[in-house]
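Complex shown without one protein chain; remaining protein chains in place.
Right after this comes chain A.
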Amino acid sequence: MTQQLSAKPMSPLAEFWFYFSQNRGALAGLAFVVFIVLLAVFANFIAPHHPHEQFRDAILVPPVWAEGGMSQYWLGTDGVGRDILSRLIHGARLSLLIGLLIVTLSLIMGICLGLIAGYFGGFVDTAIMRFADILLSMPALLLAIAIVAILGPSIVNSSLALSLVYLPHYVRLTRASVLSEINKDYVVSSRVAGAGSLRLMFITILPNCLAPLIVQATLGFSNAILDMAALGFLGLGAQPPLPEWGSMLATAREFIQSAWWVVTFPGLIILLTVLAFNLMGDGLRDALDPKLKQ
């Protein structure tokens, strides 16, 4: 009985995929994320109508399977006769773009601040970490609301507010990884070989700190989408008539007694998208965390 063992170890990517694909929840999450991304990219071709187009003769039409539904409006229409399905599809584009913007902004700023804090230490470190602690001591949504109160409600301002709010998580993660890497032999030898601070920070150390940051960024996506929708719901984020999922819910509130479909679908797609990113993030963490690999 000889067992076939391949001589070569798996490539990092293959190894990652091996662990990731064992997690059924993560695969389901990934599948849904891919689906939503495709919807967002091809929104113009998939959506049956324009998201702002108002059909005056079809106001509050129920979904196609309900009594009184019309076949051209699958998920029904809202209070001013806009097709809900088309608005949800275009909303996917908006939500994903905003999520991407927020995560990218806070990731870049967080990495820079975290690298500086961890690499230089001393006073700079204390100052940056104190700042991060202050931001962390307030709940994300509250802080975002405060910043929006200063800047004024709009989709750009609330994105800026949320990227500032998520910043401390990335700063802390980066700093912690930098501190665990900075005294390792490869860094010391690179320094002895004459590498400058910038090269050490960004080329030598940073690539070895990426795993936890990738996980955090994925989970950050779900937070960004959820909090953005919450701000939209409160009227502090996207302003009408933008088809943002949260602000769609805000305008739907007045129809809660009469038209359940206006209320149900935007929330459902927020829940599914956030759930998908969370599942994927959990799977990534399991696959990238070396402690869980025997």
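Quick note on the criterion: a residue touches a chain if its C-beta (ideal position, glycine included) is under 8 Å from a C-beta of that chain, and two chains touch if they have at least 3 such contacts; residues count from 1.
Note that in this section contacts and distances are computed from a predicted model.
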{"item": "Undepicted complex member, UniProt protein name, chosen from \"Methyltransferase domain-containing protein\", \"Peptide ABC transporter permease\", \"Dihydroorotate dehydrogenase B (NAD(+)), electron transfer subunit\" or \"Fe-S cluster assembly protein SufB\"", "value": "\"Peptide ABC transporter permease\""}
{"item": "Residue in contact with the excluded chain [from A:M10, A:L97, A:I134 or A:V156]", "value": "A:I134"}
{"item": "Sole contact to the chain not displayed, among A:I84, A:L115, A:I128 or A:V148", "value": "A:V148"}
{"item": "Contact footprint on chain A, counting only the chain that is left out", "value": "25, 130-131, 133-134, 137-142, 145-146, 148-150, 152-153, 222, 226, 229-230, 233-236, 246, 249, 252-253, 256-257, 260, 263-264, 266-268, 270-271, 274-275, 278-279"}
